[in-house]
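Here's a structure for you.
One protein chain is absent from this view; the other protein chains keep their places.
Take a look at chain A:
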């Protein structure tokens, strides 16, 4: 059943220059099958777990995919956001569009579907080769989305994007290989065996750091984040939405799958400095992106900075999970909820930029309401999805001896508020 992620890939194979504008429905339909399967697995036991697990000893170094319950919310969010953003993308390229249809439909369609395959695949992969394949597929295919409009700024952003991506992949390759070597088993280890290998290795800290940086490039980690405000806004708006909403989470997923979080058989004292670094960099990202972001003059750039800020909060949570193994399980659950909530709302806010241009009259009011709700969610006002996600984490944090960290995290909402106000101002000022 997991092979449904290849629906997008197969779709990409059938696209030609001639039929591209008749295959636009793929943009919307491709993620739906896996989304439905995920949803069914979440709400009931109807699907036997054996149907959600694929193994093959002769593919790669032993292929192993499964739908992991703890990542299911993220997978559902990813599929939904891609499909929803696909509606906007299909409209951009439709020959019946009111405005002029965008050029290079075939190229966009292929890149979109390949990126989607990568983004879905990395959420189900358990073996290192598949995971690395999907991660790389997503990264490199997304280049085509970033530069699609081929404006000078898009091309420049694309260059920075690809250079940072290659640097990230290099850290990742080094990290994955050395983590796998540290496991020291006869067979090639699966991703979930890596954390144990890292804590038992003498070089655990350097291995974990390589992985932290390698995935951090994608996750907008402070220090290696600067490609993100360039690349996310220049892509066509639907692509910006999936870049900032869904694909940015791939870095987070990488962290969650490979870093030694939670109680392992050996104390993870050797990675304590990394935990502190993650907390610190998380704070810098959460607050710093807010300060820098409010000075930018484009709505989409403000949103990109907001993504860095939100990912900063997730990085901080990662640091706490690494630092306090006993609370890790709860923090992890909070992170997945937080990431899913951010994906949906950030996706909506990005799509709002396109929506806003197209809508008029009553439509405009609807847009305003939806975007206001999304922004309030992101800020985390009471009764919002943001408040729910953050409260999960704060409940854990309250019991830990973390000093001012609780306050620092809570008031991160101020940065978000400032960014959302700036976004609203920029969006509504252009009339």
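Simple rule for what comes next: contacts are C-beta pairs under 8 Å (C-beta built on N, C-alpha and C of every residue); 3 or more make two chains touch, one makes a residue touch a chain; residues count from 1.
Convention: contacts and distances are computed from a predicted model.
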| item | value |
| --- | --- |
| Omitted chain, identified by the protein name its UniProt record gives, among "Proton-conducting membrane transporter", "WD40 repeat protein", "Lipopolysaccharide transport system permease protein" or "Imidazole glycerol phosphate synthase subunit HisF" | "Proton-conducting membrane transporter" |
| Sole residue of A:61, A:101, A:364 or A:381 that reaches the chain not shown, by the stated touch rule | A:61 |
| Sole residue of A:52, A:142 or A:162 that reaches the chain not shown, by the stated touch rule | A:162 |
| Selected from A:147, A:302 or A:351 as touching the chain missing from the view | A:147 |
| Candidate in contact with the missing chain, chosen from A:65, A:82, A:112 or A:132 | A:132 |
| Touch residues of chain A, complete complex, unshown partner | 17, 57-62, 107, 129-130, 132-133, 136, 144, 147, 162, 166-167, 169-170, 173-174, 177-178, 180-182, 203 |
